[in-house]
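Sending over a structure as structure tokens; questions will come in a sec.
Note that this complex is displayed minus one protein chain, with the remaining chains in position.
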């Protein structure tokens, strides 16, 4: 016979589990939304803390907010471990590790006082932003975009390989043409310039000075202009295929002649058969 | 029995209403075009007034033009209130509020002499530019573009969310990698740099200096290159759907139920009527 | 009875006409190609002449080439007038005016010695580059691209109007936010910055310095990112329609059931009818 208190405890645990890990019940959805708002607020605090002017003025406010969020997230973390049947699965999952790593900095800062490492440790809390990815579950649009990118993954990788080869060759050539006195001090730095140019970012921190270098850069820019069309074509083609599939899924074949008709059709367009 | 003068007054009012608010009659169209030209001219005056060299030389000309336009727009505003049956509906509409706000600066400038606020007050008149949006009524192209953007709104928002997460994470990482001595003085400023980079704008006011930072920026730029394909794919897909719909709309209606059927249909999809 | 010498003269004239204005005969094509090569060479000479280092060293060579090309093009111009039945039609055509304007500078330079106007006058000869447009006659691709741009002209104009309104409003706002001390010295200059930003060019000659200005610029950049998708969608949609039309033109209807079949089909896909 089961111990009643343990049974009761298990009931609470499974209820909590549905709220904390589940996303289907109203309570589960509310919990996720509250958590995400808390995460976004804590991220804003970390960001504002990095602005030295604000840090100097609102030091105590930031400290208070930091501890409030840390304690809240600590409770959430312990609850998650407590209510899962296999805690090790959650702890070593991607989101579980991020939850832990994002908690530690505030506690570590208690012992490590001063020093330039503190800034790095504080910023680690920003990793919580990855939790936003959980939102994607609610959005069919995100899933569609994700799957469009996913199915064109191989093509985009090949494209990236081609662009990498192009920038390696052009970077080296520019290193030889322009040389260190014009900012092209090494081949990796020249490749960085080539990427800045071919992606049409164009910082201007390094720019060709010689006539030959500028002519060469002109050709590279015009190539980048044509090249940018390729990923666009890939993603467009993938989305077209998805639209077509959605269309087919949204249409019924005629029971007599098998012609595909829109979902809301009452009669077959080809043979007049009534659905 | 109705008072004749009031009846006459109502006749003038409804005629004016058709001219001022209507867009279908020749007089109504002419009124809109004249108004838009006046608005554009008044905007040009505000713009040129902000150029200090011109302001110093043509001060009196600008004053004269400013008052001419303000009096004209005041007459227009009062007429609009006067001829509408429910003036409060116009006054609190988006365009009605803009009309009022754009009028006030010149009158306020009479009382507030000097001070740096004057520049701000003057520039508010530029809000009249929103009236250009009224032109969209005449252009089916604008409606088509608008509806293409509108129906892909959710997808574009999801995309913007993904880009926001990306720039938040990369901005924070660059803040840790480069630090304040290379211009990445705070996390918000580093995020600003990440947006400048991923959208391929590339001002170059902040640019990575360390080898690690430049390598990281290279990856971000190449990602931005692939990412820019996504909104293009979304809008293209939306326009394709609209083309298809327009094609269908250009086909034959059923002779019985008026349902639109593709050109090659043998039977009506809705009522089964044979063509 | 016709005067024989005049008849002979007319024969030479019509032969010359076919060579100089015609594009169908081998001689006509050869003339066009030779002329275009000469134009391109003369353009290269004008360009190199503007480089002060080269101008100093090869002054006499440039003078010689300049006169050679001018005399050649003068002969061509006189021939064109001489052989056309209605010379005024050619002289006042777009290409005819450019031919004349491109000839004048060298002759004017004989009388106007020295002075800064000379540089301007010389560069006018570069207008001959418009003659390259004649090449489009030989290229069906150019015609296709041209007609794709032409039929999406109205949509692109509407799009340009929307972008213009956007940059006017954002330019004014940035003028108010940043002010003259950060480079936003006037509204037109701020609008120039907004165009540089929204088109993702990003020179960096003017860049926001305040936190509010940078936040605002971030929003504008992300909007520009989504907006750039619109012209792409427009042109893609137009090209799709042209592909479809070309496909239909490249296919024959079945003589029995009127089903469209590819051009190279021997039998109808639907009813098996032999072509």
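Order as written gives the chain letters A, B and C; numbering starts at 1 within each chain.
In this text, a contact is a pair of C-beta atoms (placed from the backbone, for glycine too) under 8 Å apart; a residue touches a chain by one contact, two chains touch by 3 or more.
Remember, it's a predicted structure, so these values are computed and weren't measured experimentally.
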item	value
Which displayed chains the unshown chain touches	A, B, C
Residue, one of C:12, C:149 or C:219, that touches the chain absent here	C:149
Hidden partner chain, residues of subunit B it touches	200-204, 232, 236
Positions on subunit C where the hidden chain makes contact	43, 46-48, 50-52, 119-120, 123, 126-127, 129-130, 132-133, 135, 139, 141-142, 144-145, 148-149, 156, 159-160, 163, 188-189, 191-192, 195-196, 199-205, 228, 231-232, 234-236, 238-240, 243, 261-262, 264-272, 274
Interface with the undisplayed chain - residues on subunit A	154-155, 157-159, 161-162, 165, 168-169, 172, 175-176, 180, 185-188, 191, 197, 200-204, 207, 211, 214-215, 217-218, 221-222, 224-226, 228-230, 232-234, 236-237, 240-241
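In this section, only the chains that are shown with their structure count from here on.
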item	value
Chain pair among A-C or B-C whose interface repeats that of A-B, sharing over half of the contact pairs by residue number	B-C
Copies subunit C and subunit A - interface residue numbers shared by over half, same or different	same
Per-residue overlap in subunit A, given as positions that touch at least 2 other chains	51, 200-204, 232, 236
